[in-house]
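Only a single protein chain was left out; the remaining protein chains are all shown in position.
This part shows subunit A:
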Amino acid sequence: MSSYVPSMELVERVVAGHTAAVARLISRAEAGVDEAKPALAEIYRRAGRANVIGITGVPGSGKSTLVARFATMLRSRGHRVGVVAVDPSSPYSGGAILGDRIRMTDLALDPDVFIRSMATRGAMGGMARAALDAVDILDVAGFDTVVIETVGVGQDEVEIAKASHTTVVVSAPGLGDEVQAIKAGMLEIADVHVVSKSDRSDAHRTLADLKGMMTLNAHHGPGPDWRVPVLGISSYSGEGFEAFIDAVERHRALTMDRERGRPRRMAIARFRLLKTAENLLMARFSKFAAPGVGDLASRLEARNGDPYTLAEELVAESLK
């Protein structure tokens, strides 16, 4: 009953905007099948038009609900919107429950919105390995704005900043000195700060904390051309969203500026290249390491060698 459509053929259907083909090619990217590589290369060549917006923040800060409202408003401004929503895989079973769609039900019947859920599958940094392929595929399918929603992150998951034209950090009120806790990592990557749930009475404190910190920190923002705005929004009432979207569009114009946007675009390209190479290395390494590691480990266990020498040997062998 099922027949395998070659990935190159899928590319043509993606260009024509065929939903099932877009979905299938994303699955092939996720699976990392070799057969799909030339097709994904072709996709990359054709992509590059979409505005890529990263949304990140701690778990429960309201990212999914914000994305739903954000996408609805982008639609009313005439944009076609793709969403890549990342949720964590279980470190034990490898399985995942992907529940971001529950917050986005108002968009479920809009043909100009495409939502794809992805599990991290062991990838660090708050994103899934195939997230950027999915962005390119949606781009080629004619979605001019693509939103990446990261997993709920802690302090260190800052990869999104090197993968998006605009990075939005979402903070929620009432988490107290959590703001202090994130200032080393996440504060630094924001192009736009939003405080969600601003219909709550304690939101002004979080806003004030963030604004205060922006002036105190040694952090100067992404460049001399951009002052990081701190905006209060409510996904419940819609308050603050016009200003939020305006800020994102202003930042987009900056990133696309031939000269002033070059450092950001170079950083994105660099990250993509290094990340792809890293995945390639890891794949080769684990292929070799799986059979080879047992022998070396038993030498280590018998104290017949030290971890440094044996690790050198393992790496050298696997990358030969």
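Everything that follows uses one rule, which is that a residue touches a chain if its C-beta (ideal position, glycine included) is under 8 Å from a C-beta of that chain, and two chains touch if they have at least 3 such contacts; residues count from 1.
Basically, contacts and distances are computed from a predicted model.
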Next on the checklist: Suppose you had to identify the omitted chain by its UniProt name; would it be "Cobalamin B12-binding domain-containing protein", "Nickel import system permease protein NikB", "Acyl carrier protein" or "TRAP dicarboxylate transporter, DctM subunit"?
Outcome noted: "Cobalamin B12-binding domain-containing protein"
Item to check | Contact partner of the left-out chain, one of A:T105, A:S201 or A:N304 | outcome: A:T105
Item to check | Residue, one of A:I43, A:L66 or A:A119, that touches the chain absent here | outcome: A:A119
Item to check | Interface with the undisplayed chain - residues on subunit A | outcome: 1-4, 18-20, 22-24, 26-27, 30-31, 89-90, 92-99, 101-102, 105, 108-109, 114-117, 119, 121
